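With one protein chain removed, the remaining protein chains of the complex are shown where they sit.
And now, subunit A:
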Amino acid sequence: MLYANALACVKGDRPLFRGLSLRVAPGDLLRVAGPNGFGKTSLLRILCGLAMPESGEIRWNDVPINSDRESYHRALLYLGHAPSLNDLLTPLENLRFACSSGGDKVDEDACIDALVRIGLAQQLDLPARVLSQGQRRRVGLARLFLEADRKLWILDEPFTALDVAAVADLTATLSEHCAAGGMVVLTTHQDAPFAKAPAVLDLAEVAC
């Protein structure tokens, strides 16, 4: 369970939000909403442990994430704005590296299956620099098919640059993950077709 209490975030001199608390239990899907510049990405990065909040604390299974970083990050999968693709590597090489550098055992066939499922069957052996924006996005998202055993998924704008069919497949995958006891925190500006409407955290309400 992810629990954050009284988080405050300051960017430069500008306070973004204050007194933000949230709780994500197994099976929950939380959508962080708010206009541009209200700190959605900042919040996700704080929740991951990439950035420090101005004040407040974050607990994973009742342990502050700073005191047991390893087990928190073993349970976490974060996909940020940047797709973390190297242009000189193929999608397959990028995906395998993303999994193996995280300490997960990767099976080459499983990686190929994930890329085929997300619609990159033709691009497996092309360098990533020739991929379109949507295709680059998909390489990152293919990790979701491989790392379902990571309980908490934190996704920053996962639907950006995806076509309608891919959005539908992705929402189904997210719902499946939640149904299996996983947790998802995401930001999106689009109305994704979730079967069950996700809980919404509106940053406009806690803005300074």
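In this section, a contact is a pair of C-beta atoms (placed from the backbone, for glycine too) under 8 Å apart; a residue touches a chain by one contact, two chains touch by 3 or more; residues count from 1.
Throughout what follows, contacts and distances are computed from a predicted model.
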Can you match the unshown chain of the complex to its UniProt protein name from these: "Ferritin-like domain-containing protein", "Diguanylate cyclase", "Glutamate ABC transporter permease" or "Heme exporter protein B"? "Heme exporter protein B"
Using the touch definition up top, pick the residue from A:Leu85, A:Leu115 or A:Leu141 that touches the left-out chain. A:Leu85
Which is it among A:Gly56, A:Gly102 or A:Gly119 that touches the chain not included here? A:Gly102
Tell me which of A:Met52, A:Val116 or A:Val200 is the one touching the absent chain. A:Met52
Among listed residues A:Leu16, A:Ile58 or A:Leu76, the absent chain is touched only by A:Leu76
For subunit A, residues in touch with the removed chain: 48-52, 69-71, 73-74, 76, 78, 80-89, 93, 97-98, 100-103, 105
